[in-house]
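Only one protein chain is missing; all other protein chains are in place.
Per-chain residue numbering starts at 1, and chain names A and B are given in the order in which the chains are listed.
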Amino acid sequence: MNITTATGHAPAARGAARPPAASVKGLTVTFGHTEVLHGVDLEIPDGRVVGLVGESGSGKSTLGKTLVGINKPSGGTVRIGTRDLSTVQGAERTAMRREVQYVPQDPYASLSPRRTIGQTLAEALDPHRADPRRHRERIAAALDQVRLEPKSMDKYPHQFSGGQRQRVAIARALILDPKLVIADEITSALDVSVQAEIIRLLQSVRGETDSAMLFISHNLAVVQQVCDDVVVMYRGSIVEAGPVERVYPNPQHGYTRKLLASVPGSPGFSLD
Amino acid sequence: MMPSPLTRRFWSPTMTAGVLILAALVLTALFAPPLLRADADTLTGDAALGPGPGHWLGTDDFGRDVLARALTATRLTLAMTAGAAGISVFAGTAIGLAIWLSTQRVREAALRLLETAVAYPSLIFALVIAAILEPSPTSAVLAIGISGIPSFARITANLASSVSHSDYVVTARLLGVSPLRIALRHMLPNMAEPLLILSATVFALALVEISALSFIGLGVQSPDYDFGRLLNDSLDSLYTQPLTTVGPSAMIVLTGLSIMLVGDAMAAHADPRGQRRRAVRKPERNQTVAAPAGDTALVRVENLRISLPGGPELVKGVSFGIEPGEVVALVGESGSGKSLTAMCVAGLPSDELDVRADTLRIGDMNLLARPNRSRLAQDVGIIYQDPGSTFNPSLRLGGQLTEVLRTHLKMGRRQARRRMAEALASVEITQPQQRLRQHPHELSGGMRQRAMIAASMATKPKLLIADEPTTALDVTVQAEVLRQFRRIHRHEGTAMLFISHDLAVVEELCDTVLVMRHGQIVERLTAAQLRQREVTHPYTRSLLAAIPALDLAPATVGAGTIFQEGTQ
Partner (left out) sequence: MTATIATEAKRAPGPRAGRRGPGLHPWVRFGLRRLGGLLLSFAVLTIVTFLIVPLIPGDPAAVAAGDGASAAQIDRMRQELGLEQPLLIQFVDYFRGIITLDLGTSFISGEEVSHVIFSRFPFTAQIALLAIVLVLVIAVPAGMGVAILTRGGRLPWLDHGFNVVTGFIYAVPQYVMGTLLVVVFAVTLGWFPAAGAATLDSLVLPTAGLMFGPACVIARVVRRETAVVLDKDYVRTARGWRLGAARTHLRYVLPNLITTTLTLSGLILAAQLGGAVVIETVFAWPGLGQGIVNAILQRDYPVIRGIILVLGLLATLIIILVDVVLAVLDPRNLGGGSHDA
């Protein structure tokens, strides 16, 4: 029996009556002969930060990549806003795709080594000409939003640390004011102190942008710091979902409980 | 901050030598014909002279100066080689990129075709074209140029494919950049270096093959001459004047060598691995060293210094001890030196590191010398970080896990496997007998790590060194593995050196915690002190503050969610 939960309490004023940023229904993804996602239903409300947690094989990364367009669904529908992606073609489809932006895990591979930061950001704004000189103000604003100096736009990626590069990647995602940003394990490759910086950045940027975010992570503690809602996946299906304030203290599903109990330092954790 | 790739040394001796020779050859190609044409082409009566003052390499059967001919031939040879190499490189790159830009079906068909084409020696292409067109310099250039296209195209296509999978290209595609623009803007610039190196090889090969064609008579025809043609001519006077072969031979070898030097230098420049130099380590004489009276520690490290020769110090005077049965953690972020320290304690420092210490011992084994191999293998177990690459992919697990038992404990194969099956069962691996017959890739990461633990414990070691053993594992699997460590500690009393970046993990498992930063230990804590947050050093404080806390306190307001659940 499949049951749909709803965020019970009245959500914040923002996102109340607006259509969801994105949603999937009955989404199935198959690689070769293996089904990786089994008919998943999920709605990401406008402007909310939703955490997607799970271990390897859970399908969380696949779900994120399908929303972005890297993977193709083998069944079910993907909607951006209210529009069904499969019913839209050509230029309109490209425009819809730009409403969902992606920040990958590895900060050392996500920026083209031979293009300046400015060129990389300009490419997001204008894929054809990608000339930073035409968009200096917007680029400077985007860099400022992630707490980087405007003069960074003339520098190359190798002149920046991993944490700084990740900020650039986030700036690139936000510069288009998309409906949804998919953050795919963006803190997993970073040292703990750098991770903390990014968490603080995300928390402060929240108030400055309307974009929703799907924050994919295996780290439950980080998700709690960053997200409003959390969705738990196991072996290609969603096993629990709800607001962070409800799920963490009161996990309902056995797997969620097991996950929480596995975090060293949590009350359920025991080595004996 | 990663150093710019361009700041590494470009003008290595190899590169300098290659470029100098190449420059000399180009100058020869430009200036030899006008200057030496007379000596090279005029038929004189001084036929078949040996080497002498007027003619350093003698003259040929028509009285022409051999050296002059060899030098004059440089222009035609280089021009033809450049032509052929140019055809291979440009057409190959264009085709390779076109393959990448086209649809899946076209791509697969084209790649299969290229596969077949690559298998043929290029000389076959050359023969075909020489058979169709009459042998001439043009047909030779076309033949060699075209024959080089399949392999260059294939490599370009493969390179393009791998570059196209990098995150920045994927992102550009998602942003809606057109495939052609992606190719020109992102892929070519990042493919330029390897393709350039490959072009050097293509040039060298073209040189050899074109002169080979001329040599067998299918390239340059008399009265024109290139190196190959000259060598063929010299065959006629092989018995009377073997020295006529020297001129053209030397020029061919010199040209080929200079190009290879340049190519090798570029490749070395692009590959950081080759730049390491070994540290000269003189192992001490005494295999064993006695602990001073009163020092009960199992492991004693005093003033450990690790550096890159001629470079920065990576570990700056680290000292600590591990008592028998104690679990000590080395905690730090990347660059703290914790892994380097652990590997030195394990006796496995990387070759390029300079390792010095006042004391570095396990038990009475002196790790600054060459301790007894068998003792070391039995007394010290090591668990590494990445279970995906720790095992030999070519051997089955049984053979690998039982190595120490068979080599050092001299157990027979069957007995060793039985013991290992029991060990696997004790770490809760199902179907142990079957696992022993499997290859490493058939097990999950968590299972591999537990198998590694079982193998390490099979000799009942005194010390277990674990280098970030759970970092690459899922959190539930991590909990399992940590439980294994706890169990081992309880039942066997094994001492442990546990490396981690995760203070929360070490808090649960360890007795003593050493915090490292920039190659030094900045704080020493007992587990109790850590738990009570009795930390003094600001770095430890900031590290603790950076860890996101998991707050499982019950929600204050009833969320009002009605939730029903089925079975699970």
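In this section, a residue touches a chain if its C-beta (ideal position, glycine included) is under 8 Å from a C-beta of that chain, and two chains touch if they have at least 3 such contacts.
Quick caveat: nothing in here was measured; it's all calculated off a predicted structure.
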Task: Among B:403, B:428 or B:492, single out the residue that touches the unshown chain.
output: B:403
- prompt: If the hidden chain were put back, which of B:38, B:132, B:184 or B:290 would touch it?
  reply: B:132
Message: Touching the hidden chain in the complete assembly: which of B:57, B:289, B:382 or B:535 does that?
response: B:382
Absent-chain interface as seen on chain B, which is shown: 112, 115-116, 118-124, 127-128, 130-135, 158, 204, 208, 211-212, 215-218, 228, 231, 234-235, 238-239, 242, 245, 249, 252-253, 256-257, 260-261, 264, 273, 276-278, 346, 348, 350-352, 373-374, 376-377, 382, 384, 386, 389-395, 399-400, 403-404, 407-408, 442, 565-568
Query: What residues on chain A make contact with the chain left out of this view?
result: 1-7, 32-36, 38-45, 48, 50, 229, 231, 234-243, 253
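Keep in mind that, in the parts below, only the chains that are shown with their structure count from here on.
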- line: Per the C-alpha centroid definition, the whole-Å distance linking chain A and chain B comes out as 33
- request: Enumerate the contact residues on chain B facing chain A in the complex.
  value: 1-5, 166-172, 174-178, 181, 185-186, 189-190, 333-334, 445, 474-479, 482-483, 486, 501-502, 504-505, 507-509, 542-543, 545-555, 559-566, 568
Field: Interfacial residue positions of chain A with respect to chain B in the complex
entry: 1, 3, 5, 7-9, 55-56, 68-70, 94, 97-98, 101-102, 104, 106, 108-115, 120, 123-124, 127-128, 130, 156, 158-161, 172, 191-193, 195-196, 199, 218-222, 224-225, 239, 242-243, 245-246, 248-250, 252-255, 258-267, 269, 271-272
